[in-house]
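Excluded from the complex is one protein chain; the other protein chains are retained at their positions.
Here is chain A:
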Amino acid sequence: MTKSKYLALPKGVSENRFDAAIKKFTAAVGADHVLTSAEHLAPYTKVMMAVETAKHHPSAVIMATSVEDVQAVLKVCNEYKIPVWTISTGRNFGYGSAAPVERGQIVLDLKKMNKIIHIDPELCTALVEPGVTYQMLYDYIEENKLPLMLSFPAPSAIAGPLGNTMDRGVGYTPYGEHFLMQCGMEVVMANGDVLRTGMGGVKGDKAWQVFKWGYGPTLDGMFTQSNYGICTKMGFWLMPKPPVFKPFEIQYENEADIGEIVELLRPLRIAQIIPNAVVIAGVLWEASTCNTRRSDYLTTPGHTPDAVLKQIQKDKHLGAWNVYAALYGSAEQVEVNWKIITETIKRSGKGTLITQEEAGDRQPFKYRAQLMSGVPNLQEFGLYNWRGGGGSMWFAPVSQARGGECEKQVKLAKTILNKHGLDYVGEFIVGWRDMHHVIDVLFDRTSEEETRRANACFNELLDEFEKEGYAVYRVNTAFQERVANSYGPVKRDVERKIKRALDPNGILSPGKSGIRI
């Protein structure tokens, strides 16, 4: 890497040329909104991935405050062929955080575009800008006493709906499949055109946030996990706050119970007896989020032996698997469904039911109940303390909601992780018919040796799962090119053709999901 006054330079762009581009960016959005010093770029460089930090260093950061800013930035990017990586709240922890997929891209930070444009408490819809966080929405809803409930991922207090939905993240309420609840987008295209999806293009329309499909091809999906445009407004549906919310846990003693748990839950989930995205969390996930550190038990390197896992399970009053779900509705509805659930568990002869009254303020039950009822918190960051050192990469293969499949995935993942001296820290998030099997590959990033092992481990996880017909639904920026190959050459070719048509200079997040011109 040649020496430069910039932390990095875009690929193929000389320092002089970049100077000229920076001048134009400054003229467009103001000097205060163009950052180039190492000091100001530092918070954009904290990656948790098992690769060299410098590989993801940005060359500059532009903070936009309006759609016009975004258009002006893209004009300069097109003129100077500067690649631009867009973030909303930049809290995609374990997936790359705020750093670009490739060294030298400028970061377009939309955090300051943070207006809650509209919340309709009757139709239960919202329209927000990219910088709006779930905490801001929660405060707004509370302040205005709106009868609405949010759905969000665990870093809820600092993450936001637009970014999470655009990356097809999930939450824990009945509205937990966030992209399913999205309705209407405003997207700035590479040439500066502003596209509104769904009903948004119709003059005088009022149905943008209530009817998803519009007319002709429905385009929203192609802007998620992609680099075809920059979403500057997004509509989504909110759940009416139910009169009764009843969270509960079912603890299972043995790791081998996973198959039975899934078989038991699937019919309840598909029939909407349990309406929310149920979680089946492994013992280490739960231990970490009630402030258990590996160093409390072991100082030796390598994976944590099963005997220690059992001891933790006992000490912290956890199951080998911990199912969290909730009922929502009127007292009568909840009562009927609770009866079905308790009888189903009883019949199965396995599993200990724990209610909120029994759990009290105990963690991790408390934060799980908060996640299932839309109350922001950051308790899940406890995961990063399990091993310490700040390394985290989500390995998230999709599976059918079948007991045998889930059992197979757990065994395969644990074997590979343990082989590399790392632990299985995983949970299943139950969709209607699928499982997001979410495994946090945790490692000590301050140890070069452990970081190398984590990288090798992640590669092996991808390879071995692929051999069994499994692929991840989302991945950190260091592995996006690799994962694009799992989905086959035809899909890649179609994506490239679309990219070339919409962004002929390839300025928008080149490399996102492996897509380039």
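The criterion applied here is as follows: a residue touches a chain if its C-beta (ideal position, glycine included) is under 8 Å from a C-beta of that chain, and two chains touch if they have at least 3 such contacts; residues count from 1.
FYI, contacts and distances are computed from a predicted model.
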item: Options "Flagellar hook-associated protein 1", "Carbohydrate ABC transporter membrane protein 2 (CUT1 family)", "Phosphate transport system permease protein PstA" or "Putative p-cresol methylhydroxylase subunit": UniProt name of the undisplayed chain; value: "Putative p-cresol methylhydroxylase subunit"
item: Among A:9, A:22, A:35 or A:106, the residue in touch with the chain that has been omitted; value: A:35
item: Contacting the left-out chain in the complete assembly, out of A:98, A:312, A:345 or A:478; value: A:98
item: Hidden-chain contact residue, picked from the options A:115, A:362 or A:419; value: A:115
item: Which of A:27, A:54 or A:202 contacts the chain that the document leaves out; value: A:54
item: Sole residue of A:132, A:148 or A:457 that reaches the chain not shown, by the stated touch rule; value: A:132
item: Contacts of chain A with the absent chain, listed as residue ranges; value: 7, 30, 32, 35, 37-40, 42-46, 53-54, 57, 61, 63, 65, 90-91, 93, 97-98, 109, 111-112, 114-117, 131-132, 135-136, 139-140, 142-143, 157-158, 291, 376-379, 381-385, 388-390
